[in-house]
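A protein chain is absent from this complex, but the other protein chains hold their places.
What follows is chain A.
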Amino acid sequence: MKADTDAEAPGLTARAWLSRLAEGERRYQRLALLAGGAVGIATIVQMALLAALISALLIDERALQDLTPWLLGLAATLFLRALAQWGQEVAGQAASLRIRRRARAELLDHLERLGPVRLTGHHGAGLAQRLVDQVEALDGYFSRYLPQQVLAVAIPLMILVVVAWLDWLAAFFLLISAPLIPLFMALVGMGAERLNQEQFSAVARLAGHFIDRVRGITTLQLFGRTAQATREVEAVADDYRRRSMRTLRLAFLSSAVLEFFSSVAIAVVAIYVGFALLGYIDYGPADELTLLTGLLVLLLAPEFFQPLRSLAQHYHDRAAALGAAAGLVTLLQEPPDAGRGAEPVTKAEPGRPMAPDSLLELDGVTLSHVGRGRVLGPLDLRLSCGETLVVTGPSGAGKSSLLQLMAGFLAPTEGERHLAADARFAWLDQRPLLIQGSLADNLRLAAPEASDSQMREALARAGLAALLERLPDGLETSLGERGEGLSGGQVQRLALARVFLSPAPLVLLDEPTASLDARTEARVIEALGRLAAEGRTLVIATHHPALLALADRRLALEAALVRETVDA
């Protein structure tokens, strides 16, 4: 089988990642294999018992009553076979469930290590979708395809040995029907591969067109073109059908070949055995055939091909898993910044001792991005307790980068960042996080232990007391998906309430009043003033003049050049 969807980049490939995942969950996979092998053996035993029973009845003319133990044995085999079948599926699924959980955890760990800044390059909803659905797409590969890949070789071999022992000529017929099992599998694989690729791309194109038109549906409504577009959607789907049918005709041939060999093998074996039993064939082992051996060979012939047919059916599981893994591996290959390890970054970093009242110190830090060169610094900065620093500058001067650097989301390219031993900080985003849940759930993100009265107090300080009174269920009011029903200013003040709740002495705010109208901005600034009055240290990145009034100190950034001015 040929190498396909492997990730382009060196290092981790989709296949390598999949096998590493499989490596970690050998126990249940082995169990699935054992059970699958047991199914194969039970099948052979069952067919042998059946053939022997019929032969005993018809040839030896024994009474059915004398054969009761055989019948019981047959019933027991049937039951054991069903049990093994159940075991194979359940064990496969148990392995797959564990692997999927581990894969998702690994991906999420990696994304957390990449940190918020690196993640801004990704579409959040798309990323979440991938972590859920692409990991789910790995299911069939681990639960069905992997065990079947082994069984599709082992079981036919087992059957071949049994048949060869019964009648080597019949085994020869089976063998030439399936010239060489690996070759055969390659044939199946290529066909299924092609089928999958064609189907995937056709469906993707089709879905692309559909989504494109749905995205623009408002425009179609405004131009009065919806009826025409509906006809077009149908026509495009029909056109894809005609085109993909042309390739499917070829792709289905491979499974037809498998079907053909399986049918022909039964027919050839039946006719060979029949003619041999009649004494028409003098060659080889033919005259030693009996009803028992002949019937058993016939019954085993379809079972010889069954595992291969199952493998062909599960082949799309493999293609789906490789496709998904290729996408996920590109995520895993993004290296996190040095200094952003698994450890929480809020820990104090050892280094030279800091001044007693300083919270955070930056020593000659610079920040460079690949392809953009230096975007910040070199910069020395000391933040002391209780001061408010306003960082200004044109867009692109590195205001946000400086804040991200202070927060530890980015590691400096050069220089060092020192944080007071017990310093914790709070972050106020331009687009604050709202989780699905109640108002209280959202507040407790900052302080899990906060009491109701503390939360009310924090809301009041953030200027949301009036809103709280209007809410039907108070703190327990559900905010709905993505904070629907709250205005932009209210969301910003809710995030501020979180800051009030948190005990963090250092508060980093990135454009806290962007996209707010003047009246709401004034309220947010008022609340920020109260925050500063509590003795917290504030660092505000902004280009809004109104916020400058809060500053004890200003830092004006110019593109890769820093000038500090000290206000009275």
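Keep this in mind: a contact is a pair of C-beta atoms (placed from the backbone, for glycine too) under 8 Å apart; a residue touches a chain by one contact, two chains touch by 3 or more; residues count from 1.
By definition in this document, contacts and distances are computed from a predicted model.
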>> Not counting the visible chains, the remaining one has a UniProt entry; which protein name from "Phosphonate transport system permease protein", "Serine/threonine protein phosphatase PrpC", "Carbohydrate ABC transporter ATP-binding protein, CUT1 family" or "Thiol reductant ABC exporter subunit CydC" does it give?
In response: "Thiol reductant ABC exporter subunit CydC"
> In the full complex, which of A:Q29, A:Q149, A:S255 or A:T513 touches the chain missing from this view?
Replying inline: A:S255
> Among the options A:R20, A:R241 or A:H369, which residue touches the chain absent from this view?
Replying inline: A:R241
